[in-house]
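Only one protein chain is missing from this complex, and each of the others stays in its spot.
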Amino acid sequence: MPRSSVGWVAKVIAVTRKDIVSEFRTRYALNAILMFALVTLTVISFAVGALEPSKEIMAALFWIILFFAAMSGLAQVFIKEEESGTAMILKLSSEGTVIFFGKLFFNLILLSILAVLIIPLFIVLLKTSPANWGIFLTGVILGIIGLSGATTIIAAIVSKATVKGALFTVLSFPVLMPLLVAVIEITKVAFLGGGYKEVWPPMQLIITYDVVMITLSLLLFDFVWRQ
Amino acid sequence: MIKLEVENLAKWFGPRKVFENISFALTQGESIAIVGPNGSGKSTLLKLLIGFAFPTRGRVVFSDEGKKLDFDSYRRRLALVSPYPALYGSLTARENLDFFARVNGDLVTNEEIDQVLAQVGLEGRGEDFVAAYSSGMLQRLKYAVALLKDPSILMIDEPTSNLDEAGKKIISDLIESRRTKSLIIIATNEKEEYSLAEKLCRLGG
Partner (left out) sequence: MYYMWWKILIFLAMSGVIILAFATPSPMDPANSLGPADAYRIFYFHVPQSWVASLAFLISMFFSIRFLQTKNMKFDLKAVTANRLGLIFAILAAITGSIFAKTTWGEFWNWSEIREVSIFILLIIYGAYFALRSALPDPDNRATLSAVLSIIFAVSAIFLIFILPRVYPTFSQHPSDSVVDKTGKLTMGPMVSIIFFTSLATFTALFLWIYNLSLKVFKAAEENLLEDI
């Protein structure tokens, strides 16, 4: 049957779209991530809210919430494929790069929704706010790209393992450490009210990190996906 | 014409032998049934043929007109029907079919989807969510997904599992209709399914 063919970008969009539609109807990952973030935020508010922690600590707390929320939900993109039994068919139906980017963008969207909801709550509950919003938001964006970029392949690895949830956190942590250190630094400066000059080194680090990790993941992805 | 050559294939998981000395050749238009009791390694052999597992010894080679095909080349023309759920429950049948075709690189029209649904006896059920499908319907939908790909290589693990008499008839007719266009590999432990293929490969001897 002669058919019009679908370009690479359209295929990636198809994957992301499928995940979005499926997620919209079931809301598994989104619920997990949001609830986890909310609970962590609440616990933190109770524990340290009254003590008025320093701005530096606020920055770290913010990323602790995002990190653990990400850990609770980002592996879902691949785990659900294994659980629904569609993983094998999917592997036969597309190139690795299409799946990789499709899932990456989905996780990016998930984390963006999380950020949009958590940031106002964080500011309200902990009675704090960044002195420099530009730097703060840039940090959040870079951090989210790094979080989804570096963990996509880890999620794929974990989907084939037996213990999944806890394993994802254990495996992601060493990989994400450079990102977390750098992004917390940027957020600290944002809260304290510093300038772009101060955050340029960590930003450079994150951009390099994002590029390197995503490239590396792409190169290795086929090995994981073909199992 | 796609050709599959399997030479001296053996698979060991550490000290445990799954099978060895498997050799056969198939061209488009031919079919083989891999038979054996449960646990004899049929699914493992299929995985090896597809390329999702590595042989301990021997080779699996797909070629077209003498030229060897790598995974990304033959993948586009290979369709697998497996006993796992293999479909997205929160999507409708139509959405499933459209997605798998699209991600494979083909834009399919609604008519083509209707046509393939009719071929497996699911006409009119395109808008139902797959989660609501019975296991028999699910099995037939998997064939629909495979058909939509117009595969040169058709691999079926347990062709008529979950199917009632009517379903079995639909599927065997379907396989008949694909005989000339595809290279068909079936894995089964049901004697009645042996006749779906001309050649036989016995495991678990």
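Order of writing sets the labels: A and B. Residues in every chain begin at 1.
Here, contacts are C-beta pairs under 8 Å (C-beta built on N, C-alpha and C of every residue); 3 or more make two chains touch, one makes a residue touch a chain.
Here the structure is a predicted model, which means the values were calculated and not measured.
Considering A:Val77, A:Ile99, A:Ile157 or A:Ala190, the position touching the chain not shown turns out to be A:Ile157 (whole complex). Touch with the chain omitted from the figure is made, among A:Phe46, A:Trp133 or A:Phe173, by A:Phe173.
For chain A, the list of residues touching the undisplayed chain reads 153-154, 157, 160-163, 167, 170-171, 173-178, 181-182, 185, 201-202, 204-205, 208-209, 212-213, 216-217, 220, 223-224, 227. Taking the whole complex into account, chain B touches the unshown chain at residues 13-15, 17, 53-54.
Note that only the chains that are shown with their structure count from here on.
Residues of chain A that touch chain B in their complex: 1, 3-6, 10-11, 14-15, 18, 21-22, 25-26, 84-86, 88-95, 98, 226-227. Those residues of chain B that touch chain A in the complex are listed here as 50-52, 71-72, 75, 78-80, 82, 84-91, 95, 99-100, 102-108, 112, 145, 149-150.
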